[in-house]
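What you see is the complex with one protein chain gone and the rest in place.
Moving on, here comes chain A:
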Amino acid sequence: MSSPVYLSSSPHIASGASTEQIMRQVIFALLPACAVAVYLFGLPALATLLICTLGCVAFEVACQKLMKRPLTIQDGSAALTGILLAMNLPPSSPWWMSLFGAFVAIVIAKQVYGGLGCNPFNPALVARVVLLISFPVQMTSWTRPAPLGSAIDAVTTATPLGRAKEAVMLHGALPADLQAGFLGYFLGDSGGSLGEVSAFALLLGAGYLLRKKVITWHVPVAYLGTVVLLSGAFWLVDPGRYPDPVFHLLTGGLMLGAFFMATDMVTTPVTSRGMLVFGAGCGLLTVLIRLFGGYPEGVSFAILLMNAATPLIDRYLKPKKFGLVTEKG
């Protein structure tokens, strides 16, 4: 035979799925939320998105050059981290803060551990929490949504969760008008981070990810289900002090967290049962922090804490291997 034949061990075909493709699909899924953010918050939001994304890619290149590792920005993971980071920041974030966030996400939370696949914590969330603790003022100055074309300049406002927390802390009761604007919360008419204001846009993306089988239902259902059950129990006990479950679902970073951050493959368990436990843990911690913690929002902390538990979950929740279950037909 003139040309060589390839020898390799089976299988000789593959699904064609690639890491780049997965990252690309998650980025696609985030586009509706990005579009809503830019529509509602205008150029500052666009600037934050661009600085975070380009910043992450640039830091990844710089790191890999310095450490003499092969360049892997084409896998799309750095760009995705950048978009997710932007989604977690206030629309009016100063440029230096976005850039610092990108540095923390890529250099501290990802490359130091060995790059893609090796980081124990979700890089975008690590960056958000570092920024939240380091720059509390900038991280909690929210802009009121002002759809493109409307004449209003940026006006500061509070997030619904922030208002709820403040009212409960000061007066021991929720503000009377808090539950009025559910449709607004659903579509995006409230203050908040770029990616947390429109549950609708996030759900569109989530549907795409589920359809493309990039994520499975386990983590989001366990997460959101636990939040609904737990916050519902508190609400039934004292509706004057604890917001109802729908409010919890539609405000803050819950949708973003449940579908895009808690499903981050690298930092979450690999088995279905593990994912259920992980999601339930996220839900439990989120509600506890929201209701009793010092911060109005608990999604980031909840997911990071559960990231820390991932190796433990994977260790103890292995799938029951074939042949250990006895069924008689």
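The criterion applied here is as follows: a contact is a pair of C-beta atoms (placed from the backbone, for glycine too) under 8 Å apart; a residue touches a chain by one contact, two chains touch by 3 or more; residues count from 1.
Just so we're on the same page, contacts and distances are computed from a predicted model.
The chain not displayed here is annotated in its UniProt record as "Ion-translocating oxidoreductase complex subunit C", chosen from "Acetolactate synthase small subunit", "Dihydroorotase", "Ion-translocating oxidoreductase complex subunit C" or "Phosphate transporter". Of the listed positions A:130, A:203 or A:266, the one in contact with the omitted chain in the full complex is A:266.
Residue A:118 is the one among A:35, A:66 or A:118 that touches the chain missing from this view.
Residue positions on chain A in contact with the hidden chain: 1-3, 5-15, 17-19, 21-22, 72, 75, 77, 115-118, 216, 265-266, 268, 270-272, 314, 318-329, in rising order.
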